[in-house]
Structures are given as structure tokens and as C-alpha cells.
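A single structure is presented below for examination.
Every protein chain of the complex appears in place save one, which is left out.
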Amino acid sequence: MINYIIRRFFYAIPILIGVNLLTFALFFVVNTPDDMARMNLGMKRVTPEAMEKWKHERGYDKPLVFNGGAAGSEKFTDTIFYDKSVKLFVFEFGQSDSGRDITYDIKQRMWPSLVVALPILLIGLLTNITFALLVAFFRATYIDFWGVVLCVTLMSISSLFYIIGGQYLVGKLWHLVPISGYEEGFDALKFVVLPVMVGVASGIGSGIRWYRTIFLEEMGKDYVRTARAKGLSESLVLFRHVLKNAMIPILTGVVVILPLLFMGNLVLESFFGIPGLGSYTIDAINMQDFAIVRSMVFLGSILYILGLLLTDISYTLVDPRVKLA
Amino acid sequence: MTDILLQVENLKTWFGSGAGAVRAVDGVSFEIKRGETFALLGESGCGKSVTSLSIMRLLSQPAGQVVGGRALLEGQDLLRLPEVKMRDVRGGRVAMIFQEPMTSLNPVLTVGEQICESLRRHRGLKGEKAQAALLELLDAVGIPDPRQRALEYPHQLSGGMKQRIMISIALAGEPELLIADEPTTALDVTIQAQILELLRTLQKERGMSIMLITHDLGVVAELADRVAVMYAGQIVEQASVREFFNAPQHPYSRKLFDSLPDINKRKSKLAIIAGSVPNLGQEFKGCRFADRCELAWQTCRDVEPVWQISDEGRGIRCHLYDAQLLSGRPVSQVAPVVVEEEVVPEKANQQISLLEINNLKVHYPIHKGLFKRRVGQVHAVDGVSFNIETGRTLALVGESGCGKTTAGKAILQLIRPTAGTVYFQGTSLNDLRGESLRKRRADFQIIFQDPYSSMNPRMRVADIIEEGMTALGVEVSRQSRQARVDELLTQVGLSPSMKYRYPHEFSGGQRQRICIARALAVNPKLIVCDEPTSALDVSVQAQILNLLKRLQDELGLSYLFITHNLSVVAYLAHEVAVMYLGRIVERGTVEEVLQNPRHPYTQALLAAVPVPDPDSRREISPLKGDMPSPIHPPAGCHFHPRCPHAMPICHDIYPGETVLSDKHRVHCHLYQDSAC
Partner (left out) sequence: MTTKKIIGSVTLVFVAASVLLVFAVSFLPVKFVVLWTDVLIFILCAMCMGFAAYASQHEHLRAPWREVARDRVGVIAVVFLSAYLVIGLLDSVHFRMPLPDVKQSTEQQYSNDVLSVLDWMATPVREGVEKSYSAPFAAHLYVKETVDLPDGSKVRLYPRLQHGGAHLNNPEQERSGDILNTSLSSIFEGMVVWAVLTVLLISWLARRHHRPVSEMFGLVMRGRTEIPWHVILLATAILILFAMLAMNLSGKYHIFGTDKVGQDTFYQTLKSIRTGLVIGTLTTLVMLPFAILAGIAAGYFRGLADDVIQYVYTTLSSIPGVLLIAAAILMLQVYMATHPELFETAAARADLRLLFLCIILGVTSWTGLCRLLRGEAMKLREMDYIQAAVAFGVGHFKIIGRHILPNVMHIVLISIVLDFSSLVLAEAVLSYVGVGVDPTMNSWGNMINSARLEMAREPIVWWPLLAAFIFMFVLVLSANLFADAVRDAFDPRLRRSGLRACL
């Protein structure tokens, strides 16, 4: 087991290096730091001095990958690549273009993101599975048909509509909860209820349909016939045999995104004013703060790869056929 | 009356609705007595499985509907029982086992849990009591170390073991009737013999009835008391097994016997049933078999035969046994047409060696650990040597997993051998690479087992046959290629007009003919036939075997015939090589090996084949255990853990070759001394 985890960990390294190089190319090669400086200082009438100052303040005035002017190992370490990309591996995200400490911001903001995203995941999972089981139980009847029609309709609605509709109805018309905002501690609850509801609602259509497909696929298998031939009732067949097998793809699909919950939901957070990593990213995009976006890209990849690792481990826990080797 | 357990009357199960509904089961009636084994015999698609699923009410709901009839279990109609009550019957009074033990068990529950489910459901056993009953059951179905096995998951068990578990699940409810739907079809012969033996013992001990569904006359002879033959949704003949095997009456039953290959028919063609099973999506006017029956006359096509029961209690559905109608039969046809026993002369041995295999090895590495180190290898083929002469057939026989298919592919260089040499007409194929190998490929071709996956579904027959010719430049112009396609189709017994159709429009037998035509297109000298008939019904198998034999005579082809079916070997092959765990354990001419087998494995294999003759029911004990994994073959002789004659030396040293005659060789310590 430990051996396996270590091996998977080593596999992750080349991928992270790839991500790192890719982001470096995207952020520093496609456009030079000069372009960024000019963009940030306003396009017109930018003096070279102002640009130099802007670059120097943010450490963009070094050579990209090789510093011929420096001595010894600094030929490589005193470069943008080393400062801005290599240091990401040790979670040194550095400073944002506006001068804030990114690592501090991330530590502050990941918890509100989790507070919103985790309930969405759990409640959504529960609702979706329940309804999908119901639809699968009544397969090939009108309940199934209209259930699927409803699902397709729900998933054809833009997620923005759920947000705006929810804010309008619950927040503005009925005045049940504040439209947006966030507070620490238990006060967070009243701010979190609406985004969670909206988040669950917008995923319900595709979720139910997806799980229904999984259930139906399992129900067509031979072992289900064996279970019926034992004289088990349909609900026992469904819960004991089908659900247990279907949980393998469902659970592992969930585990992949578990670490990513810290990244938060971009749109939801910014609409509801949740000070999480999602809205942090959006603000950065709108302010064209490249340092933050770059950090978030790398952080996202790390969390995703962590998710893959967790998935592999969870397979071995839920599926007796899979052995770690 | 009390000794009748299940009585099925006029059962009808249709798929779909309206005029085009497929009448999969169309008026089936039979009865099963207490304690007897009743066999339902028929070829694929005849409705035998649907019959059993209808009785159990396990049909997948929207598709299949029971539209009529009754199934009385001691007077209680199962088809009209409320579902809740039916659940008590299912797995309780009537239990069922299925064909595919691999997929029929729930992969995420331990086998113990799956058996206990049934124990609790039907016998209300829990906790300690259930545990005791579980161990008793596992013991009864012959599972060694039951306490340990109960905690294992299905994937940890072999196919034979899984089928034993399935049987123990069925037995858990102490059923009065056990429905066994092709219980041994997916298993190897030695395992099949074990399972049949088990079923026989269990029935004797428990006095339950068995409804056996099978396509295999041998299995029927082995196990059944009475047999009903199904054809196109109806039962056409019913008799006690002894009567049936002594004198089958229905023309279809007789044909089934005639089309079985065996060593005595070597010199003649096998009987075939012309045409194919009629489409069941129609209403029938006359006899369903009329179009394929050589004895049919006009009445057969106009009047549907009725079910008649003779004085001895045999039932038949055929106008030939209806005195009234038979009198109206045209005189010219009264004498049954005897199939021309066309004597095929055996070609004189030319003794020109075509293919020589020496010490062929195919090993697959297994990677494991932190850096994917090579920790071991699968010894799929582990030192195989033989040779094939022109115009002759060598059969490579063995159970699944013994490496025979891998050996065939390695000879064709579809898989590159790890070691050893393959000489084809004096050229070493192993040393050929790229273009030079490509040029030689016309000389050796392959026919596959599954006629459904061996043709690209997106290509037309003409393009499929033409592919090889184009690739190897056999015929240069397009026109001559097309002419050759026509010629080939005629040669394999199809019409040239079929060449613009797609594979899905053909039946399994026709597809296999097309595959043969495709292989012939490049004028090969050797064809590797990889189980070409094992996916086909017996009557269709006979057609293909006849065709292969005819082509060998006409074209002087050599075959490497890979199979597990010994009766096919007896009919077709000149020489036999028996493989076990990647090595050939015995080889020789077909007479030597099949009639005087020397290796204990060959003997066991031959003994395990069920013979279609109820009088020869054997009282031999089947081979024990399963074939070991080719990753860790046993030390010494690979066969020693299962061998009844194992000696101390067998545990340590792999036996060398003992020459018994000009062709007959065996690898066994029993014969080492005599050779020395």
C-alpha cells in the first residue's frame, strides 16, 4: 500500500513539471513581461521608466531562464523561471501583482470555499442518488419517462439562471436570506444556505441522469438475474446488489473532485460574495493579476492529481477485485 | 398424479408485439416428475432458455411477455402467482443456475454472503445456524476448505469453483426443482465432467428434479432420464433418453445425430441440415422444419403437425408418424432419401514437411513494484515442437488457457515468439522482418473462432475478401480480383450475388464460410484454424467441417487445427498434439492418440468427453482440481498435482520425450523406463 502510494507520487512529478512548464510558457513566453507591464499600466503613454519600475517591483525584470550576468548557480536561480515557476513546487506562491502575499490569501480563503462546496457535493450526491434509484426502480414506466424528461429540461437551463433566479426569488422577493455576503463562524449559515441550494439545483438534472445510466447498466448484468432467481425482492436487489456495485463508479467519481472543493466554485462565489478561492480567482482575472492566476493554475493541478491518487486508493477500498500492485 | 412436479401447458412467450412479434416459445408443453432429470435439447435460438426464464418469470420485462399457457407446480400456476408469492417459489421450491458462472455472481459480495442471502430468505437461518448450513452446503458441492472460501470474492475463484458456488446458492433454498441452463457450456471438458458428476450425486442424495437445458447430446446422455427436443419455439420430440438415443424419430433429431463428427465418419461426409432456422417473427402455416427436411412433402408445408403420443409414451410432432397423412405422401418420396455416403479417399502421404516448429516459446513479462520491475512471466507457450506435412491436418488440442491459440498466432508471427524456430518450407519466419515477412504472408492464413468479430462490420463482403489480395498483390487488376471473389464465394458454397452485402446480414455459419473464402483468396498453403466451429451449432459445424475437408482434398491445404473438441479432431485430423500448460504432453497420429492414449492427461481428457450414448455412462472419477496458472507452473511435470499416477520423480523433473512409435511421442515418467 505504502509502496503503491509512493509510486503514484513519483508518477505525479513529471505531470506537475509539465503543468509548470506549460504555465511558464503561457505566462512569460507568449507575452513578455513588457507586454504585461504595459497592459497593467494602461495601454497609452507608458514611459519605459514606469514599466521598468513596475517590473522591478514584481521581480519580472530578470532574464527568463538563464542569467548570464549572475555568478555560479545564480545563473539559473536568479531568473524569472526559478523565482516564479520552480518555487511553486514548494508552495511558495510569492506576491500578487498588487503586492499581497498569495500564500496567506489562499490559506484564508480556502475555508469559505470548502464551507460552500462541501455541502453542495454531499447534499447533491444524496439527492441525486435517491432520485436516480427511484427512477431506476420504476424503469420503463411513465415515471421513468417523465423523470428523464425533467432531467433533460433541468440540465438545459444555464447555471446562471439558477443563481439569478434563486437570488431574485429567495433573496429579493421573499427576503429569506441575504442575497450575498459572508461571515465567519456560525453566522455563515444564513449566507451559505442559498448558494448551496442553488448549487445542488443546478447539478440535479445531469446528476440524476448520469446515476440512472449507471444503475440501469448494473441492472442489466447477470448477477442481478441471479439475485432475482434467489427470490429476493426488487428493493433488496436494488439496494443490496445494484447499489453496492454502482457505488464503485459513483464513489470514485466523487473522490477525484474532493481536493478540488478547496478551489471553490468561481461563478457561485462571486455572485454570492463568498470570500473563497473561486471569487479570488475571478477577481484576479478581472484585475489581470497574472501572479494569482498562475498560482491558482498550479494549485488546481496539484489538487487534481491528489484527487487522482485518492481515487486509485479508494478503488482498492470499495472494489475487492482491485489489488494494489 | 402426485409424482408430477411441474407441468407446463402450451406455454407461449413472445418478444415484441403486433404482427412482427418474435414467437420465441410457441406452445410448449411438458412435465417433470419428482426426482427425474428432464433435458430440454436444442440449438441456439430454439427457445429453450426462454422457456426456463418464463417459468421462473425472470424475463427482462418490457421485451419478453408470456402471452399464454400455464406452468403448474404441483397444481399451482406459477404464471399467475402474485409476484410476492412467486418470490417464495424462486430460489425456494424452484432454483436456477446459469450458463455464465463468471458473470452470474455479484463481484462485490463474498460468496458466503451470497449463499447466506438465500439461506435467510428461504430457510430463515441467521447467525450461527446460517454459518453451519453454509459450510455444509459448500462441503456438499465439493469446495475444499469451505471456511476460508466463504470469505472470498468470486474473482478469486476459478470458473468451475464459481459454478459450484452457483449450485450451492441454488441448493440453499432446498429446491424441489433445479433448472440448469447450459450449466457446463462455458467450462472445459474436465471441469464439465466434475460438474456433471456433482449434479448427479446431488440429485441422488436429495431426490430433487433437474430440468437440464443444453445443446449437447453427450450431456443429455450422461445425465438425463427423459429428453425433449426443441426446434423453432416448439417441442418436436419427447422420449426417454434410452429410447431417444436408440432410435431418434423426428427427422431433425436424426439429423442432429448424423451431423455429430466422430472417428468412424472420417471417410465420409457429415450429414448436414440445409438452410437455417426460420425467422420466428411470423405465423407458421406448416411444419417449421419442412424447408430443411429431406423427407418433407407438400402436406408438411401446408398443415401444421400436431403433437402425438405413441403407445410407449413417446411424443412427436411430425406428419411421418401420422398414419392418416402419411398415406397421402407421394410414392416417389416414400423411401427416405439416403444421404450419399460419399467416400473421400485419403490422399497418399507425400511426406513433404511444410512447417517445422522447434522449441517455440512465448513468454509475457509481468511488471510489478515501484519501478515496474519484471517480476515474472506468463509461460503461455513454453517449448512446443511439431511439424506439419503438406495436405495434412495437425490438431492442437487442449483446454482453455493451455496456450494453443498463442502458439497458433506465434507461428503466423502475429505474436513474435520469445524463443524457438518456425521454419516454413525451409525459411525461418522468425528472422523475417517487415517487407520480406509481408511477402511470405500469403502462404499461411488464419480462420478465427468467433465469426462475429472476425469481419469488419463496416465493410462489404467483396471488400473483405479482396483485402488480402490487394495487400499481397495476388491479382493485379480490379476485374480479376472481382472475378476471384465470385469464384471463392462459389467455392465455399455461397452465391456470388451476396458479395455486396454486409457481414451482419449473414448467419454464423455463412460468416465462417466468408472467413474461409477470405483466407483462401491469397492461395495459402497452410491455414491455422483457431476453433473455427466452437461458436457454431452442431448442424452448422458439420457444414464447415465438410467444407474444410473438401478444400483440403481439392487444394492440398495443410491445417493446423486448434480445438478443444475431441470429436472434431477424430473426424478431421491426421495427427494430434495435446497441450497442457504451454507444453505438448503427447503427440502422434489420430488413431494412436485417441484410441491408445498414453499420457494420463490425454486419458483423462478423453474420458471426460460426454459420449452421446446413455449405455456408456461411465463410472470414472473425473480429473480433480483446475489447471494451474501459467505464471507459476508446478515444478517437475506440470500435470503432477492432478495426476492419478504421480510418482515422487514427477514432483522434481519434467519428463523428457519418450518415442513410442514412428509418430507417437509422450512426455511422461511412466514411459521413461520402457524407452530406455
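Letters A and B mark the chains as written, and numbering starts fresh at 1 in each.
As a working rule, a residue touches a chain if its C-beta (ideal position, glycine included) is under 8 Å from a C-beta of that chain, and two chains touch if they have at least 3 such contacts.
Remember, it's a predicted structure, so these values are computed and weren't measured experimentally.
Chemist: Of the residues listed, B:S453, B:Q595, B:S616 or B:S629, which one is in contact with the missing chain?
Modeler: Of all options in B:S453, B:Q595, B:S616 or B:S629, contact with the hidden chain holds for B:S453.
Chemist: Given the contact definition stated above, which residue among B:L414, B:V476, B:I631 or B:I653 touches the chain not shown here?
Modeler: B:L414
Chemist: Of the residues listed, A:S96, A:S301 or A:S314, which one is in contact with the missing chain?
Modeler: With A:S96, A:S301 or A:S314 as choices, the missing chain is touched by A:S301.
Chemist: Just name the one of B:R314, B:K404, B:R441 or B:H599 that touches the chain not displayed here.
Modeler: B:R441
Chemist: Of the listed residues A:N31, A:T130 or A:S235, which contacts the missing chain in the full complex?
Modeler: Once the missing chain is taken into account, the touching residue is A:N31.
Chemist: Give the residue, chosen from A:T47, A:S73 or A:S156, that touches the chain omitted from the document.
Modeler: Per the contact definition at the top, the residue touching the missing chain is A:S156.
Chemist: Residues of chain A in contact with the chain that isn't shown?
Modeler: 14-15, 18-19, 22-23, 26-27, 30-31, 35-36, 38-39, 43, 139-142, 144-145, 148-149, 152-153, 155-161, 164, 167-168, 172, 212-213, 216-217, 220, 260, 263, 266-267, 281-282, 285-286, 288, 290, 293-294, 296-297, 300-301, 304-305, 308
Chemist: Please identify, in ascending order, the residues of chain B that touch the omitted chain?
Modeler: 409, 412, 414, 437-439, 441, 444-446, 448-450, 453-459, 464, 467-468, 471-472, 502, 515, 518-519, 522
Criterion: only the chains that are shown with their structure count from here on.
Chemist: Rounded to the nearest whole Å, what is the centre-to-centre distance of chain A and chain B, using the mean of the C-alpha atoms as each centre?
Modeler: Whole-Å distance between the two chain centres: 52.
Chemist: Show me the residue ranges of chain B that touch chain A in the complex, using the header's touch definition.
Modeler: It comes out as residues 56, 58, 60-62, 84, 87-92, 95-96, 98, 100, 103-109, 117-118, 121-122, 153, 155, 166, 169, 173, 368-371.
Chemist: Given the complex with chain B, which residues does chain A contribute to the contact?
Modeler: Listed in rising order, the residues are 3, 6-7, 10, 140, 220-223, 225-233, 240-241, 244-245, 248, 318-321, 325.
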